[in-house]
Structure formats: C-alpha cells, structure tokens
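For this view, one protein chain was removed and the others were kept in their places.
Chain IDs A, B, C and D follow the sequence of writing; residue 1 opens each chain.
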Amino acid sequence: MRRLLKISLQKPELAAGLLLICLIVFFQVMSQGVFLGVANMRGVLGLLPEMALVAIGVTLLMICGEFDLSVGSVFALSPMTLAVLMTMGWGFWPALLIGLLVCAAIGLANGWLTIRFAIPSFITTLGMLFMARSLTIVISGGFPPRLKTDEIPMWLFVEFVGPGNLFRASFLWFVVIAILVSLLLSRTNFGNWVRATGGFLPAANAMGIPSSTVKIACFMICSVLAGLAGTIQVLRIGSPLPSIGEGLELAAVAAAVIGGTSLLGGIGSIIGGIVGATLIRVIDNGMVLSQVNGNWFKFAIGALTILAVVGNSWLRKRGRAMKVETA
Amino acid sequence: MRRLLKISLQKPELAAGLLLICLIVFFQVMSQGVFLGVANMRGVLGLLPEMALVAIGVTLLMICGEFDLSVGSVFALSPMTLAVLMTMGWGFWPALLIGLLVCAAIGLANGWLTIRFAIPSFITTLGMLFMARSLTIVISGGFPPRLKTDEIPMWLFVEFVGPGNLFRASFLWFVVIAILVSLLLSRTNFGNWVRATGGFLPAANAMGIPSSTVKIACFMICSVLAGLAGTIQVLRIGSPLPSIGEGLELAAVAAAVIGGTSLLGGIGSIIGGIVGATLIRVIDNGMVLSQVNGNWFKFAIGALTILAVVGNSWLRKRGRAMKVETA
Amino acid sequence: MMTAAREANHDQPIISVRNLHKWYSGVHALKGVSLDFKRNEAVGLVGDNGAGKSTLISILAGLHPKDEGEIYVEGRPAEINRPRDAMNLGIETIYQYNSMVPNMSIARNLFIGREPLKASFMGVGLLDQARMRSESMEAIANVDLHLRSPDALVGELSGGQRQGVAIARAMHFKSKVMILDEPTNHLSVKETNKVIGFVKSLKEQNVTGIFISHNMHHVFACCDRVVAMALGKVVLDKPISETSIEEVHDVL
Amino acid sequence: MMTAAREANHDQPIISVRNLHKWYSGVHALKGVSLDFKRNEAVGLVGDNGAGKSTLISILAGLHPKDEGEIYVEGRPAEINRPRDAMNLGIETIYQYNSMVPNMSIARNLFIGREPLKASFMGVGLLDQARMRSESMEAIANVDLHLRSPDALVGELSGGQRQGVAIARAMHFKSKVMILDEPTNHLSVKETNKVIGFVKSLKEQNVTGIFISHNMHHVFACCDRVVAMALGKVVLDKPISETSIEEVHDVL
Partner (left out) sequence: EEKLDIVFAVHSSASNTFWQAAKKGYDDACAKVSANCQMLFTQTEGSVPEQLANLEAALAQKPAAILTSIVDNNALDDVIQRARDAGIVVIGVNVDDLEGAKGNARQAFVGQGFLAAGHSLGQAQAANFPAEGPIKVLVGISAPGQNWSEQRGQGVINFLEEYKASSGRDVSWEKIDSGTDLAITSDRVGAYLAAHPDTTAYFDTGFWHAGVARVLADRGEVPGKVLLGGFDLVPEAVEQMQKGYIQVEVDQQPYMQGFMPVMMVYLAKNFGLAPANVDTGQGIVKAADAAALMELAAKGLR
C-alpha cells in the first residue's frame, strides 16, 4: 500500500493529476457549482482537444530532446491551406490532406535543418514560426476566406456527441490519438528510441539507433498534430483567421513541463502533457468563474502555474523520501 | 596564420560577427547606401542598446544553465514603477532605484523558486512573465501615466552624443555594462563558477561551488539589466507604455543562441549575445530598407535567422575541419 | 568464385586497417595506423593515456568518421559511417563511456536498438516486454551481477553495476567481432574474472575479440596477441607468447 | 583547555562515523555503518559493486545528505550539508564520476571553486590567470600526465587523461583527509603507480587517505588498513598486516 503510494507520487503525471483534481474541486467551490455544470463543461471540453493535441505532439518531441516553437503557426497554416484550397474548388478531403501534408513538410524541414546543420531546434522552429505565419497571411491575402461549411462533414469533427451532448466529436479524435501516441511511446521500439535519443544522444547513437530519423519523425508527428488541432479549431469556430494559434508554442511547452516532461529530453509521458494542457485550461476557465479582476487575471494565471509545478515537485519529493524498498 | 583562422572560425561569436558583416554589406547594397547612412545608423544604434542589454543578461543566465522568459515583462514593469512613483511625487533617482530594486526582487524570486523547489526555470519565469505584466497593468491602471520629462536627466540616458550625434547616451551605458559583464564572466572567479554551474552542475556542486547563490545572482543581474533596458526605452519614447517588451523573451534567447550560447548552459559569451542582438536588429532594419512586402516580412526574418545560425554552424565546422595542430 | 576464394583464405584478417588517420579539430590523434585482426583471435590493445586506442576502435565502431585510410572487413573495403553499419558488419562494441541511457531501465537499455518485437510493420513494432524482462535478468545473472530488478533505472546504479550492464549487453548480443574498451574499470573482482573468462571463451565461439586495458595482467591472462600504441601510432605488435609484460611496459 | 585535551588525545579518530543510514528513494544503500578513520592512516575501502562505498564517501564529502547516524570530525559532531562544508573541515574528494566540467579548460577545472585571485571584494575577484596556467602545468606534470596545454577542454581528453586531471587536482589541493574513489580506473600503468605512490606518501605529510579500489594488489600496496563492505554494511575491518588478499576475497 505505502509502496503503491510511493510509486504513484513519484510519477509526475500522477502528481499533476492529483493537483488537477484539487484545482477542479477548488474552482467548483469558488464558482458555486458552475464550473462542473454542463454549460461550462461543454465549453471546456470543446476547446481542450485542440490544446491537448498540440501538447501531445510537443511532449513527444520534447521527450525526443527537441523543441518546436512553430506549432502555433502551423496550427494556423494548415486550416488556412484547407480553406483556400476549398475556395479554389477543391473537395474537403483532398484539401484536408494537402493541409496536413504541408504540416508534415514543415516538420520535415524543421527536423532536417536541425540535424543536417547541427543547429538548435529552438532557432529552426523559431524561424519557422515566422515563416509559417507569414505564409498563412500570404496565401489568404490577409483576409479569412469563407469556409464552405456545407461541404464539410462537420459531424466528424465538431458536432456534439455523447451523453448530454457533453463532448464534441473532436474529443473522440483526441482520445484515440492520445492512446495511439501513448502506446507508440511506451510499447513500441520506436518509443524506446525516442526516449533513448532524448535521454542521452551519444549513447543512443552508439547503440545504433537511427536517431536522426527518429527526431525527424517526431518533428513531423508534432507538426501534423498541430495542423490537425488547428483544423479542428477552425471547423469549430467557423472562420480560418490568420492569427489563430499565436502564443501557443509557450503554452504547449508549459503543458508538457507541468505534466513532468523534462526540457532536456528523455523524461516525460504523453498523459503528463495532456494533464498539463488540461491544467492550463482549467486554471484559465476557473479564474474567469472565480471573478478575478481583469487586470489581475494574468497574475493569477502565472501564480497558479508556478504553484502547480511547485506542488507537483513537492509531491514527488514526498514520494521519494518515503522509505520503502521498491526494488 | 591558418592556425589563427581556425581558432577564430571555431569561436561562434566570431563566426557570427563575420556573418553580421556579410549581412551589413548585403543590406547596404540592397538599400542603395541608405543602411549605413547617418540617419539610419542613428536609428539602429539608438535602439540597439535596449535589446542588447536584455541579451547580455539572458546570455549570462543561459550560460549559467537557466532561462528567463520574464525579461519582457520586467522590461515594462521597471519603468512603469518609475513613472508611477514620479507621478506620486517621488524624485527621479529614488524612483529609478525602486524600479530597479523591483527587478532585483523579481530576479530573486525567480531564482529562489527555481532552486528551492527544484522546478525548471522555464516555468518559474513563464509564470513571472504573466505576473509581472499583470502588475504593470495594475499599477498603471492600463493607461500610460505621463512621464515628467522635465524632472529627468535625459542627457544621461537618451540624448544624442558622440561624433555626428551618432550615438545616444544609452549606447555608452550599454558599452560599459557589456565590458563589465564580459569581464565578470571571463576574468573573475564568479565567471568561472557561472560556467561550471551551467556546464555540469553535479561537478560544480561536487567541487564546492555555491551554485545556488551563483544562479540567483545571475537571475538578479538578468532582471536588473532588463529593467534598466526598459527604463532606457521608456525614456527614449517618452511614454511608459504597459505593453512594451512583449515577445522580448524569445528574441533575447534567439540573440544568445545566434551568438553561440548553448541552450543547455555552460557555453557562450557575452559578446556573442551582443552580436546576436545586433544581427536581429540589423535583419529587421535591413528588411525594412529593402522594401520587402509587409506580408512576406516575417518570412524573410525567419529565413534569415535560420540562415544566420546555419552559416555560423557551417563556419565553425569548416574551422574544426582544418587540420592544424592547435594544441 | 569470389566466395570460394574467400572461404579458402581462412587466414585472411577479419578486419584490416590501413594507414588510418584521425584529426580531432586541433589534435592529430591517429597518425597512420595499420593493423590486422585475424579471425578468432583475442587481441589486447594497450597504450598510454591518450595514445589513440579509443579513437581507433570508435572508428571501427562507426562512432567517429576517419579522415584518411582504409578499412577492410573480411577482405572487402568497408564504409563504416554509423554504428549501425558496424553492427551490420558484425562488430559489437562496449565503449569506455557513454554506453547507457541513464533515464531508462536496465531492461530497456539492454535491448535499445535491438528490441524483441511481437509484431512489426516497417521496422516499428510492439515490444515483447515479457521477453525483454526475462532475457535481461538472464543476461545480468550471466555476468554475476546481482541487481534488484530489470526495471531499475541505469542512472541509479553504482559505477560498477552500470559497467556490468554494459558487459551483459555485449555478451548477450555477441557478434563476429567484439570490441571492449576498458571493460573491467569499475568492476569488482568477481565480475572482472567473468569478463576475462568471457574474452577467453570468445575464441571457442568463433568470435574475434579486441580488448583494451591498462592492466597487463588482464591482457596477458586472456589475449593471444598484444598491440601497443603510443602517440597515435602502433609501436609493438606481437603474439603474447613472444613477449612479456616487461617488454610491453618498456615500449610505452 | 579544550585544545589541549584534543591535542593530547592524538589517537582520537579524525573521522568517526556512527550508525550511518542512507536511503536512495527505494534503495536502502547504507544499513548502519560505523567506522573510524585514524590520523595519518591510509584505509583501503573495498567491496562488491553496489556495496555502498561511493555512497559512504559521498556522505562524508557532503554530496548526499545522510538519513540517520552521526559523523564526528576530530571528535566534534559535524554537520556536512554541502561539499564546501567537507572541504572546510579538510576533507578532499575525488569522485568516481562527475568530477570535471567538460566544457571548461584543464586549468580552469583544476581551480574551480578555489581560484587564485589577484584582487577580490566580497569573495569575487580577478583571476590570476598566469598563476593558474603555471600551477596547473606543474600539477599535471606531477602525476606524469603529458598534456598538450592547460587550455585544452576537459571534454576533449581521453578517459585516462581526464582521470589524471582529477588526480592532479586532488594532489594539488591536498588536505587533512583525502578520499579517492577508484582513482586508478582508466589510468595507464605509469600514472597508476604515481597514484599508489601518492597514497603511500600521504602518511608522511600527515594526511589521512581513504582509497577505494577493486584491485586488491593496489590496496595492499599502499594501505595500512582494509575495510570491506557488502550490501551496505561493513563486513571486515583489519590492518593489512593481519589479513591477506584471500581473506578479503572470501568475505566479499
């Protein structure tokens, strides 16, 4: 029993989950029950998949030891490509495919540049952040094209489903993808290579892992997930604005770190990234319900974010200090 | 001779400097001589110190193995404190002092939280980014208070000085601070500790270096420099806007990295950070003079940033590959 | 024809190195090394610190690129650009440093890059975790190392335990050529003896061994030939039977 | 009074350890270790991999906190919370791993934390770089290590060269107590002999030595006493003169 507790506390994603529950209870009380009400939950759960999909990709990439700051721009570029192609008369599916292929190409470029020239991915993807955003504006001419909603199978992406219409279809996408990527990371040899590559690159290389390929694959997965998330968001809000996703890069990295992913690579879990993204969304939403003054809003968000990580680290430390032989 | 070339090429800050010169020549041609003209140089050199001061602090901190994302907010908070105190009737000097003390306190908080709870500084300072920005807005009420320019010794900070009125006084501040921090890093035992702490923390600890103190000191220097830079900017533009410095955190990190500082700590130089900051300013200014279409502007910036680092890395590789016995 | 010719020539060296040069930025670490490793032979590679031993074997293992010279494996010119290439040619290496990922478990470390899969598609597949656990326990027991569980992280092991895991890995995946760079460092007496026994046993299993050590007693206990390097060059290359510890010490 | 009493009692151990316990998360690494180190004595600490030797000395060196037990230095209870505390008490350590910053030069590594200063203010001052260069060359030459220049980066050295620098550092800053955790690993024969000579010479210089090694020959060549550990406990503690290599092997 104590052994189990110890093991759980030491897992950062579980500690973060515990904090998440505390926060939910806190906000539920603060908001006098509105927080977990259907109306609010529908809002939270509608937005969550978009953030969480980005966080999944970024977490995977960070475990692999690299950064992606371009996710926010890719988030905008992919749906913009889709919308522009559709106004040019393309069907939804081919346009979607091209949109995601563009993301994959950007991921490939990020990875290739980073590895070929041995430069930090921070710079490659920072440059790509600017470039992809610029492309988004260029292809749209600055104006959001109208989305031909009637030609799009909305029910597949954003219609409400499930009991009490609590979820959107995007939630299912998210769950499926989360499970797949989790399995990829924890149960396959590819996942093993990702961890080794991020954990200690010289050793990974020495043991014959194709670490460049692994990294490029992670870059591509990350970009494609960001593009998919952006597409879902655009379908939900109905307008492919060229400005969506700005600032998402830091939020996604923060989600990963809150969930226990190391900035140095090698450590982390997909579920941790998801918990982190949820935590960020819950804090944001809960603060509104708690009627924080507009000018203090950011302060509260910042403080709670730090608090969440401090709490997480503290719980882990408690866990480690428990004197139970586990091995 | 070849030996000297080899050694120079291997130094990232020198390679970056070489690229900087190439870029300057390029823009000079592209802009038909306007770039190096007095009018433009006055503009560039007037802005440079602000960005470069921030880059100096961030570079130092990164060499020490930590991040500071809160510089942009601190950049705004310090002058806002100054301005608000002055409207409350304080004199310039005490108000300036308090403004910088606030920065020092933020640096202290960043460092203490990071070390005490063993959490990534990415998160601490991300939280602080929000908190400091919020405080800026709160104390200003959202609107810039009037700066009592007549009570401020402007000549000490932003008046034009030097031959042909090419520089502002801020440039001298910047030069002096750059030299001091460079010396601190390269010629003192403190600098040695900074490098060791960032280079390999377990070894630094094992050798008895007070690495926590070193880190906290670097956090504080970084914050104070950011605050000073913000104050200079506000004195220059004459209005303590609560929104200045947004997005500065990534730019400062980019400057450091372009100048050869490692994201993992331990490697880098102050002059590299300055060259990096200059490169960013030059690219930005040069693009304006080259009349790039507004919608493609970001694309060009992103591409040039990547190119600068790729070029830097390539030059270093050339340098390393030169077969000359150096040792 | 070719094959027959090669088969016939059983004395042909399994690895030949000709005029190998290596520069590390400002250091000329290998200055024209030529060396043959015969089949089923255990070679002791000795030399002062910085002589270039690790450099030589890291080129053979594909970790560093060579600057000049040729490498022949079984008589054919070999391009070894990555560790994977060396592995495919049958060269297995234990490095002096950097051979484990600290944040991963022992079981995972043992199998990195060669995971047993239950099902796979285009090289990516489901791990056979049960097999990984059991085989890793076995591999570790084989080197007389007593570890708590295969799920402990390598970064939490003592220095010798870590080295033991590296040895276990190499012994588990033995190949045509085994390169061991100072494998007995950090190891306890018992395990050291296991390693020496292992090197001795390679011959019976038709495996060529390259054993780097500063301990001449170990080298003389298990090798057939000793090669001494100094300042990036080979300065002595004799069968054990024709030399002595003293002679080797003298040239170093 | 106090001083006189202490001076008188010259047999009083320089370091006493009582009932030391250490937990690493899920591992009970030290299970009640009690041990005395006398003045001017060279103690060999041996034991199987994972026995707890490094753990014990890292507690003495202030790298890890203890969980239970007392440490007395020169008879007084000592709080060793940081490596600096240990250094101030006169305990100097060479660790098995992690003792150098790879990205810094040899000269800087040698002096990290104890830089010679030309002028200083509140502990921060200008480095005396000329002195650092010359003293570091000297220190390195003292261990028979031949390095190109004191400005080379430690990360670019060979395994043995790196270890040599660590030894040079410890020999340069020798103190009341010297702890050496497997110092001869990676070292060439010549340097190994230097290290053994160094441990032997400690006695003449009134320094206590704690020497960890898996090589019993080395231990028996330079120590006065041998302490063997197994599974976190001390299992043997005898003067060299009263025991033999075989007896030690037997208890391990």
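General observations
Everything below uses one rule, namely that contacts are C-beta pairs under 8 Å (C-beta built on N, C-alpha and C of every residue); 3 or more make two chains touch, one makes a residue touch a chain.
A quick note: this is a predicted structure, and the numbers were derived from the prediction, not measured.
Within the complete assembly, B:289 is the residue of B:7, B:161, B:289 or B:324 that touches the hidden chain. The chain that is not drawn here is touched, among residues A:23, A:106 or A:137, by A:137. In the full complex, chain A makes contact with the omitted chain through residues 31, 34, 37, 39-40, 42-44, 46-47, 50, 76, 130, 133-134, 136-137, 141-146, 160, 233, 236-239, 241-247, 281, 284-285, 288-289, 291, 293-295, 297-298.
Counting the whole complex, the residues of chain B in touch with the unshown chain are 31, 34, 37, 39-40, 42-44, 46-47, 76, 133-134, 136-137, 140, 142-144, 146-147, 233, 237-239, 241-244, 246-247, 284-285, 288-289, 291, 293-295, 297-298, 301.
The rule is simple: only the chains that are shown with their structure count from here on.
Taking the definition of touch as given, a chain qualifies here only if it contacts chain A and chain D alike; those chains are B, C. Greatest centre-to-centre distance from chain D is found for A, with centres as Cα means. Taking each chain's centre as the average of its CA atoms, chain A and chain B sit 30 Å apart.
In chain C, the residues that reach two or more other chains under the touch definition are 25, 27, 148. Within chain A, residues 327 each touch two or more of the remaining chains. A complete topology is adopted by the chain contact network, contact being made between every pair of chains. If you check the complex, the residues on chain A that touch chain D are 6, 10, 320, 323-327. The touching residues of chain A, when paired with chain B in their complex, are 69, 113, 117-120, 122-124, 126-131, 133-135, 137-138, 142, 250, 253-254, 257-258, 262-264, 295-303, 305-306, 309-310, 313-314, 317. Within the complex formed with chain C, the residues of chain D that make contact are 24-25, 27, 47-51, 54, 96-97, 145-148, 156-161, 163-164, 182, 185-192, 214-216, 249, 252.
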